[in-house]
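Only a single protein chain was left out; the remaining protein chains are all shown in position.
== chain A ==
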Amino acid sequence: MAKVLYEEATRVYPGTERPAVDALDLDISDGEFLVLVGPSGCGKSTSLRMLAGLERVDGGRITIGERDVTHLPPRDRDIAMVFQNYALYPHMSVADNMGFALRVMKAPKQERDRRVRDAARLLDLEEYLDRRPKELSGGQRQRVAMGRAIVREPQVFLMDEPLSNLDAKLRVQTRTQIAALQRRLGVTTVYVTHDQVEAMTMGDRVAVLKDGLLQQVDTPLRLYQHPANVFVAGFIGSPSMNLAEFRVEGEEAVLGGTRIRLSRETLEALRKEGGDRLVLGFRPEAVDVIAETDADAEHRTFPVTVTVVEELGSDAFLYGQYADAAHPALLDQTVIARVDPNAPPAKGDRVRLRIAQGKERLFSAVTGRRLPP
């Protein structure tokens, strides 16, 4: 077990201009479950493969434990990797697949058998040890791939979207199992996914990447509550945060008839930046549905026409359109709000939403970075 350190690690693929991973700085502590998340093509797999030694590091350093592994071949890094397609060896039995690394290391046969059997018991694979990978279901193959990593007893687990080939239900089940297993084994783990729900539910910390650049790395809760920029705000959370550009007028942010008071710190930051606009975001659960007649009591409200209501049982979400005829330019804005699942509004209803006090998140319209609240 070991900590993992990326220091300005950079990868530029030959023939491309922009780095696929650009000066990545990540400090992963011993035993931590770190999730790399981001949209397709943001450099998650490349970052992971750099740690595995499957991709060259063109700049910066990577260390595992105290060892600088930047230029070591994969086999000298003491890691185990689970691939998206599992990469099970089709010509070997499940047992041979799981014991492969030990056989390469020339571990004594007895020990190899014992470790394979232990892992198989842990993963409920005992009855399949003699089968070939193609005789297994998708979920079983996934477990064999996990087993192959566990048997290794490595310093670090690397996993690249190991659940993406499973159906939705199995994915949810397996992600809890993997997280529990990791906690039990205590092996430092770097896990790649493009699914932010997976990231939030599994990771001790989550690193958000975009265009090869690290956007933010933090615990799931802090990422959710205090996104560092507009991208993270919009990417983390499902349904996603409502984001809209507001004008700054005096001490208020204004959009149509909605007015929100800004703090002195925010105004100060805006003044330094010289902008008269900002991006305001609020989560679907950060709004209250209020009676239409309360309209004038508060400025933090706006009218919405309900277009879709998603009822999930425990939750209900309203998808609506900004509905203030006095401001036709805004009519295309879609708003998502969580509403009382026991008394959801109906499609076509007109409701008024109020952004709860202190729940708005403010970002610079110029840089996208968070503004002081």
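We take it that contacts are C-beta pairs under 8 Å (C-beta built on N, C-alpha and C of every residue); 3 or more make two chains touch, one makes a residue touch a chain; residues count from 1.
Criterion: contacts and distances are computed from a predicted model.
*Asks:* Suppose you had to identify the omitted chain by its UniProt name; would it be "ABC transporter permease", "3-isopropylmalate dehydratase", "Molybdopterin-dependent oxidoreductase" or "C-type cytochrome"?
*Replies:* Matching the unshown chain against "ABC transporter permease", "3-isopropylmalate dehydratase", "Molybdopterin-dependent oxidoreductase" or "C-type cytochrome" yields "ABC transporter permease".
*Asks:* Of A:62, A:79, A:280 or A:355, which residue touches the hidden chain?
*Replies:* A:79
*Asks:* For the chain that's not shown, point to the residue among A:87, A:122 or A:181 touching it.
*Replies:* Residue touching the chain left out of view: A:87.
*Asks:* Tell me where the left-out chain touches chain A, residue by residue.
*Replies:* Spelled out for chain A, the touching residues are 14-15, 52-54, 73-75, 77, 79-81, 83-85, 87, 89-91, 100-101, 104-105, 132-134, 148, 152, 158.
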